[in-house]
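With one protein chain held back, the other chains of the complex are shown just where they sit.
Entry: chain A
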């Protein structure tokens, strides 16, 4: 292939002209939108805070340099060169590796199922944000209107709204309960919006991406400006970024940094391959890879500054309210004049009263109010978005506006990632030609979205959120790491490093240097293998359990830790390995087909090629 000058006319399997991006900006924005997702907002700041603030950036940057960027470059280069979706690309590299494309497609399908369910939850919150006061600001009254609902009183209005009014979660994963119609209609709208945007492939996503990729940056800037002007923001930021270099000795930090950069760039899903396949063949994919990866990391940092300034405000206001409650107890118990004890003089007043009347002071229900305790209350994932941040928004002046902006931003972040997920499913199917040519593309995308919608209704059951955690942990993580490992090995060793470097030289005008070749051949595969083994060891070290929301638990509102029942464990194992099983299955199938071919036909130097281009 290196001998021929390369294809001048873009042709795909159907013979029609392959769709192309309107301009380079659409392509870049699509890749950035796919890479920048909800994880940048709610996973990276949590990791930064848990693992010693600024010190976490060291393993993060190392992982970015030795794992993230090289893998990303491979995906873009391979997609751009071979101009196919993931199935076609790997089949073209070697028919034995065709299973990888199927594996990528399956993992993309599973990921899009639960990712869009998260968007459903975001949409539900967005719909409920258009009112004042916000519905999660106060507990509802109970049935005979003598008090507040028990469950809400014991936990908090925000938690109650999330677990009861949104999810209506059951206390056990085995207790599925009925489909929640509110979530079902939001799911329908969610998938309808996705369908509307991917209906004609990149022709429509290319237009939609202008909004969905840029709107989050606008909102993040607004939140940053607002957050920095709130009291307590600087405490939150200093707490976040104060480096603690001792954490680098903990191997868990390196594992989390590596997995974070891996999932943050959305590698091994096949989406970037699909996007790059619509590029003109001579395009500098190396520069694209480096710039998109850097934009993704910068976005993570930017988002964490915005998020933590708001969380610092929340911690400061919670701390202030804690002090106010203690002051009220003191004033009521000792009948002191109102406002005689302020937040600053509280400790002095308490000491004075404790010296004079210790018995009475001991009888008061005073809480220990330390700002660090409130700053430590970090959360990641849905806990951050739907519980912690919604509570922070309640105390900002003009709360509905901020709630609408926040959930609108989350929705468009998730939507741009969904485009990549859907493209990684639809492009390979289009290239395979599963539908007859006269059936328009809209039908294929419609059928794909409909199938995903019906399958995703299982997440709208009462136990749906528990299943979503399972999908997130088991379906995506292990499979993607394995598939990425096979990707690197497939390109570096099966395709051939020399041939690949020649292809890149043809596309970009420059051969890849020593850094690229070293990482592709040695560093990245080793890193990926290490990560995979460490991840498996981590999962196997503790028996899998989940945290259930059980109002009848004696330590409610703490969540009850329960082990998974046997059939759920079986499902976890299936999810972990089924998508990757495509690789050996297809390889074996090809081997058997070839053996049968060899025994049937006499051995020849070169078989005559049928018109369809199928090699022997």
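In the analysis below, contacts are C-beta pairs under 8 Å (C-beta built on N, C-alpha and C of every residue); 3 or more make two chains touch, one makes a residue touch a chain; residues count from 1.
Going forward, contacts and distances are computed from a predicted model.
Asks: Missing chain's UniProt protein name, "TATA box-binding protein-associated factor RNA polymerase I subunit A", "Phosphatidate cytidylyltransferase", "Collectrin-like domain-containing protein" or "Dynein regulatory complex subunit 7"?
Replies: Listed in its UniProt record, the absent chain's protein name reads "Collectrin-like domain-containing protein".
Asks: Specify the residue from the set A:228, A:336 or A:379 that touches the hidden chain.
Replies: A:336
Asks: If I consider the whole complex, including the chain that's not displayed, which of A:25, A:141 or A:570 touches that chain?
Replies: A:141
Asks: Considering the whole complex, which of A:26, A:40 or A:128 touches the chain not shown?
Replies: Missing-chain contact among the listed residues: A:128.
Asks: Among A:34, A:195 or A:582, single out the residue that touches the unshown chain.
Replies: Candidates A:34, A:195 or A:582; residue touching the omitted chain: A:195.
Asks: Of the residues listed, A:442, A:469 or A:502, which one is in contact with the missing chain?
Replies: Of these options, the touching residue for the absent chain is A:442.
Asks: Considering the entire assembly, which residues of chain A contact the chain that has been omitted?
Replies: Where chain A meets the chain not shown: residues 1, 4, 7, 9, 11, 15, 82, 92-95, 124, 127-128, 130-131, 140-141, 145-147, 185-186, 189, 192-193, 195-196, 199-200, 204, 331-332, 335-339, 440, 442, 494-496, 594, 606, 609, 611, 613-615.
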